[in-house]
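Here it is: the structure, laid out below.
Here the complex is missing a single protein chain, while all its other protein chains stay put.
The first chain written gets the first letter, and so on, giving A, B and C; residue counts start at 1 in each chain.
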Amino acid sequence: MSAWISQFFASYSNIIDLCLLNSLVGYGLFLALSANMFSLATGGFMALGAYCSVYCTMELGFPFAPAVFAGALLAALGAAAIGAPVLRLRGDYFMLATFAFTEVIRVIALNWDSVTGGAIGIFSIPRHTETWHLALAVAVVIYVAYTLRRSYFGRAIAAVKQDDVVAQSMGVNVFMHRLSLFIASGFICGAAGALAAHLNYFIGPGDFGLVRSVDALTYPILGGVNALAGPLIGAIFTTLLPEALRFSNQLREILMGALVVAIVLYLPGGAMSVFKLRWFGVRAGETKLAAATEQAQS
Amino acid sequence: MSTFLQQLVNGISLGSTYAVFAMGCTLIFGVLNIVNMAQGAFFMGGAYFGLEAARLGLPAPLALAVALAGGGLLGMLSELVIFRTLRARGGHRWMGLVASLALARMMIGLAQEIFGTQVQRYPASDLMQISWEIADVRIQLLQVVLLLVSLLLMALLAFVLQRSSIGRAIRTVAFSEDVARIVGVPVGRTILATFFLAGALAGAAGMLLGNLFNVVSPFMGEQMLVKGLTVIILGGLGNVPGAVAGGFLLGLIEVFSVAYVSSSFRDAIGFGLIFVILLVKPNGLFSGFEERRA
Amino acid sequence: MIGVQLEVWKIAKRFQGIVAVDSISFVAAARQVTGLIGPNGSGKTTTMNMITGLYPADAGRITLDGVPLTGSPPHQVAARGVARTFQNIRLLADQSVLANVTLGTHLGHRRSILAVLARLPGVAREEREAEGRCRSLLDELRIGHLAEVLAGNLSYGDRRRVEIARALATRPRLLLLDEPAAGMNHSEKEQLADLIRQIKASGITVLLIEHDIDLVSKVTDHIVCLNFGREIAEGTPAEIRNSPAVIEAYLGRDEAA
Partner (left out) sequence: MKRSVFALLLSAAGAMAFSSAALSETPVNIGIVQATSGGSAALYGLMQKNGAELAIDEINTSGKLGDYKLVGIHQDDAGDRGQSVNIFQRLINQEKVAVILGPTLATSAFAADPLAQKAGVPVIASSNTAPGITDMGDYIFRTSPPESMVFPGVLAYVKKKYSPKTAAQIYGIDDTLMKSAYAVHKKALESEDIKIVATETFQKGDVDYSAQLTKIKAANPDILVIGGLAEETANIVRQARQLGIPPSTVILGANAAISNKLAELAGATADGFTVGSGWFIQYDSPKNKAFVEAYRKRYSSDPDNFAAQAYTSVYVVADAVKRAGGVSDLKKLRDAIAATKDLEANNGSFSFDAHREPAVTPKVLVMKGGKFILAAD
């Protein structure tokens, strides 16, 4: 039995690592989405975290932990820098501005050869990231999300998400709350980028583009943005799906697309909404409120 | 000077395909306030519809009609399968984004299955080899034809939106769905028609670009989607004349940033500009053209 | 809780060239109930939104006990002790009544996020106190039994009460009520009148924006009447009822009143 387990881990440890890593990113986005920030900046944040941490370990000789922290911090700084102007934008404008940020970071990474290696990227990165690092990071982030949700901060964020006029009128500084979540999201994504860089021996600008950012959003949305376990479920599902569908190389892409569409259509509150009996009525109410907010603001 | 003029020709020619594609994206946004991420897949689909038609020996105008119809049908499909269902269920708007991306992914997979992953090209014709050299500037017949077709499509869309009954219905729904319902506009059918128009424009753009640059591939829509989003920010979300102007503008910006800055920074300049525009003038450069949606 | 005096001086607001509020001045005396009335579109809600900072005023000055309020964003206005309800009830539909009301205690929480994350004992105490206060508020408003019900499932009148409870949970010094009687039947209006009197008795300044002159006459000390973004009359309820300008504004313009 133990032999079987060790073989299982040897064969699938990378999948487990990827599930955890994607969950971590998923929680970064979960925080952003919890205040209605449909952010495509993930790729940019992860790139900042990854390149910075690799620079720290490989050029400056930092130990692993401070390097990851430095990467996360740089991404958080990036979030703070773009947050102030970008957070004034609403809805799709916000999404597109964050996308522009990711692309600008990617193009800089492509051209700044001396630090990033350009398109060739950086290889032979020491592998420091272990499964327990990732598990610990996910656990910490879940703890933070869980604790915040039950505090006055979480109440304020829930209000910001549903009706920011109400939130303001109750004394919530909507801008600062959204900014702090955006920065936290940047920090987590930066840390994930740093951990990813030290997991796969290699990073290149292609790892941090639009696809990365969109996938990251898919995790919490598929899993459910209202449930704490949503990002975890969504990330595991999305990571395992291409492997589970490997029996058919031909139809893999088509089946993956079809499954995602089916989830969205039949569980519009995300997979976790299965566990909420009252979801249907609630969804409709929430959408109306959101619409009312938009009207009041325009 | 001749280099400058040549770059101008390059930019206008590239910009015309952007403009046609972006008109569709912005139309959907104007009516439904959503971004349909599957537009890029309709663009790709239209290119293949046109390609198959051309291979069957249909003359180019008929092949274009097939591309238009094919793209339009794909557009309607996305409305019927995804957006209508989501509206009925009251799903969050994020869900529409995620679902339309997944739909695009399915369609790319399907195209790979049917047509293979390799790049294909439209059948070569001698007519298309004709080009003139005026004051050291190369202008191909193909470029001229395609520019004219683009302008025709723009005029056609303007006509449909401004003069036809379906156009009036679309504008009413864009103004307010409730108002449309009160005055007796069939909202569901009008939205379906909007998706058809948007898909048809994407499909036509696919065939135009496929012809102009000799490329038809399952992945051609991905980059175009990004360009389309960029253009509709430049022009203002939901602003159709803005999309046309933005399309040409983006074509020129790209070409001239290659010409006078560096090709390595072409996209950084484009996206940097977008970032700045969003912060300074979030309703687009041409927001004076049209009153913003309430 | 000590009510403050609100002074509004020649404030104006226009939207894309259309004048919503032309020039309005009035005083809501401390610990009194002041009524702001007028037909639809007369500028009442715009005035309220300027006071709470949702819309910046184009011109004019707003002060609380003489300290300027103009230009402050809504959350700072709230921090100065101004609370409000909404004409088109805005509750968080998928949350419980208690959760909605507890949002009102936001400004009362003094512990930092780090303290929350570290689960310091003070945090739990603060939460318990906030919850206890909200429950007793709900009891006072006679909706204590609804604490765990989802706000989206409440009756119309109860939603109005929850909104008022939420506003009171902020420990306001000035309470703005935006058409609280809209859609209420006669007995509900009676209960509302009692509630407003109670609030006044607790020392809070109240600015009541209302359509219904009968209700306003019953509970207010002073009334300001608006029309077309201007003030057309001011005085005691009795004076207002007999003012020709008010009668014309209501009967000539708006049959619903």
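Here is the rule we use: contacts are C-beta pairs under 8 Å (C-beta built on N, C-alpha and C of every residue); 3 or more make two chains touch, one makes a residue touch a chain.
Here the structure is a predicted model, which is why all the values come from computation and not from measurement.
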Neighbouring displayed chains - absent chain, whole complex: A, B
Sole contact to the chain not displayed, among B:131, B:162 or B:176: B:131
Residue of A:171, A:205 or A:268 in touch with the missing chain, whole complex considered: A:205
Residue in contact with the excluded chain [from A:81, A:120, A:139 or A:262]: A:120
Touch list for chain A against the chain that is not drawn: 7-8, 10-16, 18-19, 110-111, 118-121, 123-124, 127, 200-202, 204-207, 229, 236-237, 240, 242-247, 249, 252-253
Touching residues on chain B - with respect to the absent chain: 3, 6-7, 10-11, 13-14, 109, 112, 117-119, 121, 124, 131, 133, 138, 140, 209, 212-215, 217, 219-220, 222-223, 254-256, 258-259, 262-264, 267
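One rule holds in what follows: only the chains that are shown with their structure count from here on.
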Chain occupying the most central position, where position means C-alpha average: A
Centroid-based (C-alpha) most distant chain relative to chain A: C
Distance between the centres, which are taken as Cα means, of chain C and chain B, whole angstrom: 49
Chain centre separation in whole Å, for chain C relative to chain A (CA means): 40
Chain A, residues touching no fewer than two other chains: 286
Residues of chain A touching chain C in the complex: 144, 147-148, 151-153, 155-156, 158-159, 162-163, 165-174, 180, 278, 281-282, 285-286, 288-289, 292
Complex interface listing, chain B residues touching chain A: 29, 35, 81-82, 85-86, 89-95, 97-99, 101-110, 112-113, 226, 229, 233, 237, 264-265, 267-268, 271-272, 274-275, 278-279, 282, 292-294
Touch list for chain C against partner chain A, complex: 52-54, 73-75, 78-79, 83-84, 86, 88, 90-95, 99, 102-107, 109, 113, 116-117, 119, 123, 126-127, 130, 150, 152, 166, 170
